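I have a structure I would like to understand better, so I am pasting it below and will then ask my questions one at a time.
The complex is shown incomplete by one protein chain, all other protein chains being positioned as in the whole.
Up next, chain A:
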Amino acid sequence: MGPAEDLFFTVYKLPIYSPWLLVSYSSTTTFYVSKSYLIMDVEYDVIVLGTGLKECILSGLLSVDGLKVLHMDRNDYYGGESSSLNLVQLWKRFRGDNKPPEQLGSSKEYNVDMIPKFMMANGALVRVLIHTDVTKYLNFKAVDGSFVYNKSKIYKVPATDVEALKSPLMGLFEKRRARKFFIYVQDYEDNDPKSHEGLDLTKVKARDIISKYGLDDNTVDFIGHALALHIDDSYLDEPALDFIKRMKLYAESLARFEGGSPYIYPLYGLGELPQAFARLSAVYGGTYMLNKPECKVEFDANGKAFGVTSEGETAKCKKVVCDPSYLPDKVKKVGKVARAICIMSHPIPETSESHSVQVILPQKQLGRKSDMYLFCCSYTHNVAPKGKYIAFVSTEAETDQPEAELKPGIELLGPVDEIFYEIYDRYEPINNHDEDHCFISEASFLSFLYYYVSYDGTTHFESTVQDVLAMYSKITGKVLDLSVDLSAASAAAEE
């Protein structure tokens, strides 16, 4: 290539407070280069665009691996669509003005997630947090309750053999059958064939193991959707292993923090997570630039990404990681999500006064094709002022009328102070990263506000993390081993 590449440069480290770097080549010539100039001038291993949760986790993992990372966002705040908004930001977005009603309290005390999700206490995201030591930047609290909607009523989700016997969800004989099934699941260990009871779960279908225990449809409905967290019924015809593992994850997560649910949630909202991973990336040398307009990915003649241009400067890189909003030509729409965000002054009725709770409404209970989720969180997680609750209702949209579609969920909330409706599209990458060196997180596109969203409609983090881990492997050719950390994970109360 050009002669410049043949020159041998040595960069001398000057004191950190120097804005200059001393560079020499051919041992006779030295000159100073502005550090800020070099920010755009060096070649990065990876440029990450967008500071959503997935992008920030990846940025952190890649920086820790020693890769040179530049991370940019067109917004002047972290989190993209996974940020948490204060009241003024919420009003700006949904009501087009800056004046939320005074009786709702201080704007600053609100941290309203745009993509609310609880984390499985024993799940993959917790493993990533512990693996990377990002936990030290975050405070979590257990979620009070996990409920399921059944025949127009809300019930606590029974997750163990003992709870099954107590649950009013089932009749007397069904309870005993469910108890036996729960014991089978609790005892099942991959490497202990005795616990398999002669069944090869990689071959036996979920449907068949359910009929072996004689469970009725009602029981299967809450186990499949509220415990195994399947979003539809297609799992019934898949090998049962995944179904059993999901049930085990739920039960083990429930046992971890002795809360009323298997979920945990960060104080101040989910928007803390991308910030924490961004800090991890920065601590390991990642460079952060917010408020960078455009962020146009540049491609060479072969269609391979070689850099990103913003404000007339092009930073070069080997690979680009981004959410779909930065490469709209390389994604396709795969669905849409309807959601309602509500501010309330009471907990969701019939949830034992839980200050944080998830209620799953299985598809069949509503005559739908996909489940609906209620999520509620409050001042106890520092996401609202004292006495206020934030509730969400969301589902994979089957119509264009979120208000009508979400009605069964909204009706369970009781009176609300304020309610906002939204429909957004979900997108998936269609590019070939071997050719274009672009790695796009699976995401969604908000149809009318020109916003993108990086999550599917489900309410826990497992799918988010799977996508991140798959992207990590594609980018680095390595597998992130998180298995060791799981059994060691626990929590310490802050002094």
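The criterion applied here is as follows: contacts are C-beta pairs under 8 Å (C-beta built on N, C-alpha and C of every residue); 3 or more make two chains touch, one makes a residue touch a chain; residues count from 1.
Here, contacts and distances are computed from a predicted model.
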Would you mind picking the UniProt name of the chain not drawn here, from "GPI transamidase component PIG-T", "Ras-related protein RHN1", "Ubiquitin-like protein ATG12" or "AP-4 complex subunit epsilon"?
"Ras-related protein RHN1"
Can you say which of A:204, A:290 or A:419 touches the chain missing from this structure?
A:290
Which one, A:235, A:257 or A:472, makes contact with the chain that was left out?
A:257
Listed residues A:139, A:195, A:211 or A:432, member touching the removed chain
A:139
Filtering A:278, A:361 or A:376 for touch with the omitted chain leaves A:278
Across the whole complex, list the residues on chain A that are touched by the chain not included here.
13-19, 77-78, 126, 129-130, 133, 135-142, 160-162, 183, 186, 252, 255-258, 266-268, 272, 275-276, 278-279, 282-285, 287-291, 379-380, 382, 485, 487-495
